[in-house]
Structure formats: structure tokens, C-alpha cells
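Of the protein chains in this complex, one is absent; all others appear in place.
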Amino acid sequence: MTDSSATAKTIYLDYAATTPVDSAVVKVMVECLGEDGDFANPSSVHAPGVAARVRVENAREQVAGLLGARSGEIIFTSGATEADNLAIRGAGLFQVHKGRHIITSKSEHRAVLDPFKSLEKEGFEVTWLVPEDHGRVSAEQLQAALRPDTTLVSLMHVNNETGLVHDIAALGQLCRSHGVLFHVDAAQSAGKLPIDVRAMQIDMMSFSAHKIYGPKGIGALFVSREPRCNLYPVSYGGGQEQGLRPGTLATHQIAGMGLAFELAAGRMQADQQRLHELREVLWSGLQAIGGVTANGELEYSAPNILNVSFQGVEGESLLFGLDGIAVSSGSACASGSREPSYVLRSLGLDDQAAQSSLRFSLGRSTSRDDIDVVVSMLSAQVRRLRALAPDWVK
Amino acid sequence: MTDSSATAKTIYLDYAATTPVDSAVVKVMVECLGEDGDFANPSSVHAPGVAARVRVENAREQVAGLLGARSGEIIFTSGATEADNLAIRGAGLFQVHKGRHIITSKSEHRAVLDPFKSLEKEGFEVTWLVPEDHGRVSAEQLQAALRPDTTLVSLMHVNNETGLVHDIAALGQLCRSHGVLFHVDAAQSAGKLPIDVRAMQIDMMSFSAHKIYGPKGIGALFVSREPRCNLYPVSYGGGQEQGLRPGTLATHQIAGMGLAFELAAGRMQADQQRLHELREVLWSGLQAIGGVTANGELEYSAPNILNVSFQGVEGESLLFGLDGIAVSSGSACASGSREPSYVLRSLGLDDQAAQSSLRFSLGRSTSRDDIDVVVSMLSAQVRRLRALAPDWVK
Amino acid sequence: MNAPAYAQLVRQHFSRPVGAGCFEPGVPGVVQGCAGSREQGLAVQFQCRLDGEKILEARFLAWGCPHSIAGASWLAERLAGMGLVEAARITGNEVSAALDVPADKLGSILILEDALGACLENARQRHYLNE
Partner (left out) sequence: MNAPAYAQLVRQHFSRPVGAGCFEPGVPGVVQGCAGSREQGLAVQFQCRLDGEKILEARFLAWGCPHSIAGASWLAERLAGMGLVEAARITGNEVSAALDVPADKLGSILILEDALGACLENARQRHYLNE
């Protein structure tokens, strides 16, 4: 159907965009699909329905297990985007009688920014923090923004473009002590950094399966029961998921997510150690080219992401020259447009520098060889493009 | 993990709740999952991303193909529930300046009823039609309900409990001639009855893959471009799906839905002919028991569904006695509660009669043998339970 | 959201109920009591064949959910051989405990108790029970 030979030869360094699905996860998914599998509707009361329901509840335990949560606190959604919407709009609107001031940062994912903008249009007042502490929002910054009518704070755990890590425990403690709900988008951190929703004092946390070798189109929202966090749903229907998320439960997707989370729990530490070392190799290789800057200091960022600006080369040409290497650029990819990344701009980069940035995100199949090939291709391209540029733009 | 032997031996007659996934569809899904497959993010601009995007756009054509729509009119969602929410809330709110009167019927799926209720709470006026024409809403009934400030009508194609079929073309023409948007929930009809969105003058139509041998957790909303139908999104984020439905596109789910729709197009007529014949066999067998009534006249209902009331037996015991047969009862299954079906009540049944009803829904693997086994088990159970009942409830 | 759980004993009594049916008219020493209705979700009739104060055999008819039918059968089994005074001490709690009846069905168990009570009251009226 498609020419997958192109895919096969590609060096894939875009694991933060999405990951391939683990083969054990594929197996579990397939077990829930066909006629001889647990394909029935998990809400049906007959035996095949109950078998499917067992799969779903088992997965709920697996997801909760990675977070130190209880399974009744996990609401399955179609992904982190829907989880973010449910958390932000659901909790924002539920608390509207308490106040209309809500807080987030300018470097959040659009799945957080856009629900905030939607509430802003509907009369909420939003404080848009500019991350000041090495690209992160500090507890002091947040403290200064809190007001008596603040009802909700949403800050991400790991930034999807730069890998920068927020000090969630400190931010969580601050919110809890002010009686303000705290939502965390953990799409990029689950299975990569340790998470403990109790210790971190988190009220709501969003997850996606496809960033950790699970399927796309499935995610979850953790909603704390102790203390109890109340939400409105954002869509309405069959009453599934405690009335918070209607629609037939997708057993294969949920079971796949569950296993992916369980597998991640087991291998997180070793994986991240290995990726950290590979990233070091990549970063020294790139530094040798000269005129490169890491966007986001490495000591503050998750070990699997490296975002680099290449001075003196135009972004699109840089990317175009990297045929056979799959990385993300500093332009918004979702739209295919050439808008420079607002996350990089919030770090103080100008449009051209943002556009001349590449995000390398490493994963389970990344090898030392891959890194070497990428470094040598990039050196060649960057040198060639720099040589081609007139002096006055160098 | 679960005891799938129970599943294997079950006679499954609950295809309207969900279907197993066709093996060719499973194959296509698997091709989009693993490391060697088209797993990349379809929004990424690199080669693996483009390969995934090709899968998505191909599926969009396949879905559009079954409906006589153009591919740009298909918005992928997480299922029919989300599609219903997007259509009803999205179009209702978009047109709020034109009017706040919207119309639906009492026998719709909760994925339609509940969004209507949510709008009612927000100040819309809803006319809840009670189907009068053999369990269906007639064009005359709808005509009488239309007002100058009516902006939206939502009526389903095939009812999920009774199989009753609305005359969508007549209702569509009426709405179009009054300049009122017409939304149709086609979760139960796609791939089973012919659909032509132009001829039927439909503005929006909801679909789900898992009712026609595709995966759960994926669906679509048809949104007409000619005439143009405008909506607000119900969730906010990355800008995918024309800004109407954010979130990373789930390639395997979408590709699976596409193939399921294409396969359905090819075999629809033959399948339905066969199921029609099997349903006749089932219905004569059940009639021979005596004291049974079909809920919804067969001539007005889709050939794959048969809903029957059994006089003189209590619903839960009837179902419990059918171990080894997977059917739905007249109680709301979604909640596992014993609420009698509001759809059957809207046909005039009392609570007990609704609860003593079973929905048989037939599908691709249903055999003549299955039907014979079911008829003989049911006769035995119904006779036994009737013998057990005191005279004064008979 | 879960399927109703049925204890093993419920399954047993439901599929092979003890004392299902009623006595032929004219059999001596039979008392009976009824309770419930279709609208209440359970309609049940108990009959006991007595020899003085002693229950020789119990029979029931029931229209209701599996727990109710199993409950009636469980009672019919227990009653056989019991004295009327002892029978009057059986509580709904015992039935629910034995059959693991879920909370939302305790109403049905009350109806079973009522029917048994009516049956014993019938015995009292017919002077089988002398207090």
C-alpha cells in the first residue's frame, strides 16, 4: 500500500512524536480483536463481555501501578489531548463558582494551551507564565501568580520540544497548600521519569500510550479521589468511565496501554540510563561541528530529548538535507506549516534560530551506530549549507 | 489472562453491541504498529510520517466511498459517541445566534440524547419527539415540530435496540427545505443499509468502526461541504482534522476503519440477504414458543436485528438461563443496572415487558445451527420459567 | 458497570430449584402465603405441607430474578423437616448471606420473607401453630 522500504531504512530519532508499538503489546492488542479473542463490548453483561471487562480492569491496574494511583482514579480517554481537555475544561468549569483565574505556561503543549484559550474566551482570566528558571516555571514564579480566586494550575512534567523537566513535587505542594487544583500533562514523562501522584500532590495527570510503545488513540486521565477532585465531562453519552468519558471502551487499545505502562515500569531506569549515554555521544558529536546551541540546559532535561540550534543554516534546508533521518524541526509540525516553535521562542530564541533547530528524541531501538551516522550526515550538511550562505547572514 | 474458552463456545448474537474485527482489518492494523510498519506520527513531515499520512488519507477515501461523500468531508473521531457530541454540540452552539430550538427523538442512543440534554441545560429548547409511525418519527411529525428558530434535527438511521429504520431521505429533504441542519447517527446502519449523503440531504452523519468489523475506539463524522456545514470543535489542541478534532491521528485505528468500510461496501447486500433469512428462521422458531412479541415491526427494521418480548418471564432470569448465548437484554447494559430500556418504553412497553425483552443481533459468523440452538434453549428456558411463575403474574 | 455476580449456590438453586411447583389441590395439611407483584420485580408463593407443627415439605412458585428464585428454593430446602416456630425465626439476612445477594436486591429478599411470613400466618390461623 505504501512504500515501507523508505521507512525501513530511516534512522528514526523522533520518539517524542510517537513510538512504534512494542511487539508484546501488539500481541495483547490482537488478542482483543478477532472472533476468537476478547472482542466483545466490555459493558455487556454476558460472558464474552465480562472477559473483555476483565482485560480493561486489568489494564487500569497496570496504568495505576506506574503512578502510585488506585485503579478507580484512572479514566481512559482517546489520548493525552482529550485528557488535557477533560482536566482543564472539566475542572475549570466545575469550579467556576469558586473563581475564574487559572494559570499555565507559554511552553505547554497545544493540548493544554488551546483548552486554556477556550476558557479565556468564555470569560476566564488566564495567567500565561513565561518560564524563567532555565526554561522552567519555578515555584517562586508560580507562587507570585497565585491569587485567592485561582482555581487551577496546569504545568507539564517534561516539555515535548526541549525535554525540560518541571519540579512537579514543589509545584504540587504549592498548589495543594493554596487549595488550588494542579493538573500535569505527563504525556512525555510517563514511563521515562518516576511518577508518584501522592508524593507529588497531583490532582489530575494526563497520559498517552503512544509515547511509550503503546498504541495511538488511547490515553488516560488520573483524577484524584483523595483528596477528591471533581470534574464535568466534556462529552456526553453512555455513562462509561464514571460518566466522565462516554463511548464503547476500546478493549484492545486499553489492554495495549496497560501492558505498555507495565513494561515501561520494568525497564524505565535501564532505558533512560542508556539513552542518557547516547545523548551524550550525540551532543559531543554535534558540538564538534561548531556554532550549535542546546535549547534547554541538558542537566535540566529528560535524558531522551536533545534540542539543538544550528547557527547560519536555514531550518527547512537543514531538514531537507537529512533525507533518511527522521527528526522534528523547530517549526510546528502538526500543521505542516513553517511557523517557528512557540516553545523555543518562549526560551528567547528568534524566529530564524527556532526554525534552525532540530529535536532529536531517542528511544529503545536507537543505537550507537545511528548516532554516528546522524552526526556525520549533519556535519556534512551544516558545513555545506554554511558554505553556501552569503557572508552577511552568517 | 482471561478464560477465553468461555468466549470460544459462546453463541454470539450481540453484533449490534460490537463485532469482532475482520482478519484482513487486523492485518492492516498490525502493519501500522510495529517498528517495521507505518508507526510514525501522520503529522510528521519526514518520510515515515508521510507513509503514515498516506494510510490515513487512503482510509479517508475508503470511508467517504461508502457514503458517496468526499474525503475532505470526513473527520475522524474516537467513535460515534464523540462524533455525535461534535455534531450536536458543535453545530448547536455554532448556530446559537440563529436560534435555540433543536429537535430529536426519545428513542435515540444516549450518545445523542445526552448531548441534547447538555444543551437543554445550557438554555436550548429541545423538542423530544415520541416516534409515532410504527416506532419511527415520520416526516409529518417532524414537519409539525419545526419552528422558525429550529436550527438542528438529529434522528438516527437504524435504532440500535429495535432495528427500526428511519426514512432518512424524507426527513433530510424536509430539513433542507426548511434550512435546518440535519444530523444522522448512522452507527448501526453504515455497511448495512445503502447510504448516500447527497441524495439523503444529510449535513452531518456519525459513524463507528466497531459495528462493522472494524476496531473499537475509532469513528468519524461526515460534515458536508456542499452545502457547507459549520461547527465548533468540542475539544481543543494540535489542529488535526481541520481543527475540529485534535490529537495524534491513530493510524492503525483509522486504517482499520477504512478497510472495514471498504469491505462492508463490497459484501453489504449479500450479507444482509443472508441475515434476513436467518432472522426469519429465528423469528418463526421463537413464535412457536407462544407469548412472544416482536418489538418493532419486522418490515420496518434492519434485517440483522430482532427484538422480542417474552411474556410471563422475568428479564434477568431469562438472560441468566441463557448461559452460553450472548445477547442483549431490554435493560440498559451500559450501566449494568436493571433500568428498563427507554427505547422500548418509547414504543409503549411497560417496565416489565421491556425487561423481559431480548435483542438478537446477527452477524457474519451467525449460522443456521446457532439459530437452532438458540431457539431450542430459549423454548426450554421460557417454558421452565413460566411453569415456575405463580398464576397471578402470568 | 460490572455484570451482576451470582454465587455458585445461586446458580445451583436457579438451575435445579428445590421444591419448585405446588401441591395438588386436596392434599391435606397444606398452608400457603404469597407476596410481591410484577411491578415489584418479584412475585412469590410458598406452600408448606404440615404434620402438626412440623413442616414435611415446602414448595414455591416465583416470578423474579435469579437471586429471588434461588432464594425461594434455598428456603424450601431449609424448611423441610423444620418446626413452625423454628421456621418463623429464619430471617432475610440469612438468605442474603447464604446466597451473597447484592445490596440492590435486598428488596426482593424482603418479599421472600413476607411470603414465608404469610405462609406461617396461614398456619397460625389454621391452628397448626399454638403459641
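Miscellaneous remarks
Labels for the chains are A, B and C, by order of writing; each one numbers its residues from 1.
Assume a residue touches a chain if its C-beta (ideal position, glycine included) is under 8 Å from a C-beta of that chain, and two chains touch if they have at least 3 such contacts.
It should be emphasised that the depicted structure is a prediction, and the values quoted were computed from it without experimental measurement.
The chain not shown here is touched by just one of A:167, A:314 or A:370, and that residue is A:314.
Within subunit A, the residues in touch with the undisplayed chain are 312-314, 316-317, 320-321, 335-336, 351-352, 385, 387-393.
By our rule, only the chains that are shown with their structure count from here on.
Chain centres here are Cα means. That of subunit A falls 60 Å from that of subunit C.
For the pair subunit A and subunit B, the distance between C-alpha centroids works out to 33 Å.
Annotation for subunit C: residues touching 2 or more other chains are 1-4. Chain contacts: subunit B has residues 335-336 touching two or more partner chains.
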